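A single protein chain has been omitted from the complex, and every remaining protein chain is retained in its original position.
Moving on to subunit A:
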Amino acid sequence: MNNGNHHNGAATAGGVGPAGIAGAGDNQWLLRVRNLTKIYGEPGPRTLELTGPEFSSNICPDTDSIVACAEVSFDLYPGEVLGIVGESGSGKSTVVKLLYFDLGKTAGSALLYPYDQGQTNMLEASGQQKRRIRNHLMGMVYQNPRDGLNFHFSSGGNIAEKLIMAGQLHVGGIRERASQLLEKTEIPVRRLDDTPATFSGGMQQRVQIAKAIANNPPLLFLDEVTTGLDVSVQARVLDLIRELQQELGIAMIVVSHDLSVIRMLTDRTLVMKNGRIVESGLTDQILQDPQHAYTQLLVSSLL
């Protein structure tokens, strides 16, 4: 799907910290995903051949195995915002869950530049290395705040948890960073010690974002983060994401079925159907000059 441009590999050396990708040139990807595949059940020899958008199905007729996503390939650049759109069951959430190690892959590779200078498939790293990558290099915001937050901890405690896992142990420093993040996400600092259960849906989502960016990751995943919020709260969350992106230059993968969220946040978009990428391109091109029949249908259904 991706126009296989040749980018120089890890020719650069130097300190690669969690906050950025020192030494990476303009043409250096941050994340390179190739043939990412997740199949539930036992696939047969023709499972990939017999599923996908041409069959309007991701269930293998031979084996009944389910192809959640298959042969997904793309590059993400530092500071880039990539959208993934598609209907329910298209595999868009599966892609970010595989990349965040919430799910185990069936096949494929993902290279993250700050991890071993992009030389090692992070999906095959040891459990301990995966935790390290997750704590230092990535953040995730889930659709359901209960998946991303511990509702028994205070909002400050949730942020502290992430900071401690990323190796910060100084209590004063943690408290200060937590207040800073709450301020950035427009949560009154006096609510630092309240649990997320006492917060509104929009506030919970903003605490989740604060937690996800606490360790200054170069990469953030956002999975349907505004779904289910009312319009004014949605606008506030989107605005926050835009602001953080501008200010911190975090690369993001935004998963959404909502094309207006994709339009507002992303530079580039992948369109998925039945577990496959059917089209990829600049977001304005996808929205105004869609090439694939499915994308044309999707765009013409936009309110």
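Here, a contact is a pair of C-beta atoms (placed from the backbone, for glycine too) under 8 Å apart; a residue touches a chain by one contact, two chains touch by 3 or more; residues count from 1.
The rule we apply is simple: contacts and distances are computed from a predicted model.
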Tell me the UniProt protein name of the chain this structure doesn't show, selecting from "ABC transporter", "Heme exporter protein C", "Ribbon-helix-helix protein, CopG family" or "Phosphate transport system permease protein". "ABC transporter"
Contact with the hidden chain (one of A:88, A:126 or A:300): A:300
Chain not shown: contacting residue from A:77, A:115, A:199 or A:221: A:77
Quick one: which of A:71, A:194 or A:267 touches the chain that's been left out? A:267
Against the hidden chain, subunit A presents residues 3, 5, 26-27, 75, 77, 80, 235-236, 238-239, 242, 246, 264, 267-268, 280-282, 284-285, 288-289, 291-293, 296-297, 300
